[in-house]
Structure formats: structure tokens, C-alpha cells
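The structure under discussion is supplied below as C-alpha cells; questions concerning it will follow.
Just one protein chain is left out here, and the rest sit where they should.
Let's turn to chain A:
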């Protein structure tokens, strides 16, 4: 396997060709946040939270889907990168009307955890909110698209792991939405008890029916900033 020499955050590194920037970073304990990326799935590249600065590229580069190249000079935590990531998380939080106190996934929510790491506090703006009614007709899955950040992991997981095509994307711009068929609510007939998409969803958008009084999963997350 060809070895590639590259620089990440001023460290000279070497890695096998074909690896992505994110994989090399991880191997070298450099922590880049990711929302749509999951090791088990092929890269989606939609959320852009994993962007890094690559010298001589005008735009930032998605590290989860960009393979390394000979002599690449990468900055994963430059001021520019951090600012863009923060803005992104702020926008995601601001457009999402989930209430973390009430959310079953609050302690394992990846969006919250990234927000904590980036020290994103209250968003500086009040963007339009996404609002959709909770879909809880199915005995296996509760879907609250209000909390969806359109990472498309559920689409890919269902597709690649279960080899089903339950989900798709519809509409444009702010109105984009993960849909089932022609935008049918999830009900008994749609999805069986496989849990795959639920386990991949980084937020509280997909969950199982909880029992009242059930304890939340994970350690409490503290948001600073």
C-alpha cells in the first residue's frame, strides 16, 4: 500500500493511500466532529460539520469523504474552521425546536455533544423553526422530525445495512425533509422492528417508544459557553 506524507496541524504524518482525512486524523488522535459520517456507512458528506482547511483550496473540505493526497497540508482546528463549524451547529440548534430537557436522547445526542465541545451556547439568531408533528403510530418507531438535522444517516443505514429503501429526501431548501414514500407518516405498515435507523440517528428524531419514568440513557451532558 502506498504511503502518503501529509501534514495535519503542523504534524508530519504518514498514512496509507485511500484513507480519508478523518480516518487519518482519528488514527492520530485528532478529534474532528462528524454528524452524518459513521464508520459503518459509506460517506454521505451532507452535514459539513467535519470540514477542515486544506491549503490551496478555496473552500473548506469535508474530511469524512475526502481522501488524503501526497503533500496535503491540513488544519483541522483553525480559526476559520472553528467559526464555520460553530455557525453550523448554531444554525442547526436554532432551527430545531427540540427541547433537550424533554428529549429521551438528551444524554446521548450527538448534536448536543458537539455543541458542548464547540462551546456553542444560545444561538445568536432566531432562525425559522422546523416544525412537524410527532409520528408515533408505529409500534416500533417514534419519529419527531422537528429534531431532525437532515444528516441522512437513516436513509443510508436503511439502504446499506437493511437493504431496504424506506426513506428518501423530498422538497428543497429549508423545506427539505426525510420522507417515507410520497411523504406518508410512518405507520404500522412501513417499518418493522429492526431498530437500525434508530440506532444511527444522532439526535432525538428517531427513537423507540419509551416507558414513562424510564431513565435517560448516558451520562448527563453539560453545555457550557
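To be clear about the criterion, a residue touches a chain if its C-beta (ideal position, glycine included) is under 8 Å from a C-beta of that chain, and two chains touch if they have at least 3 such contacts; residues count from 1.
Everything that follows uses one rule, which is that contacts and distances are computed from a predicted model.
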Under which of the names "NADH-quinone oxidoreductase subunit NuoF", "ABC-type quaternary amine transporter", "Glycolate oxidase" or "Threonine dehydrogenase-like Zn-dependent dehydrogenase" is the non-displayed chain listed in UniProt?
"NADH-quinone oxidoreductase subunit NuoF"
Considering the complete complex, identify which of A:2, A:175, A:193 or A:219 is in touch with the unshown chain.
A:175
Which listed residue (A:4, A:47 or A:141) would be found touching the missing chain in the intact complex?
A:47
Contacts of chain A with the missing chain: which residues?
43, 45-49, 51, 58-62, 65-67, 80, 83-84, 87-88, 91-92, 94-95, 124-128, 149-150, 152, 168-169, 171-176
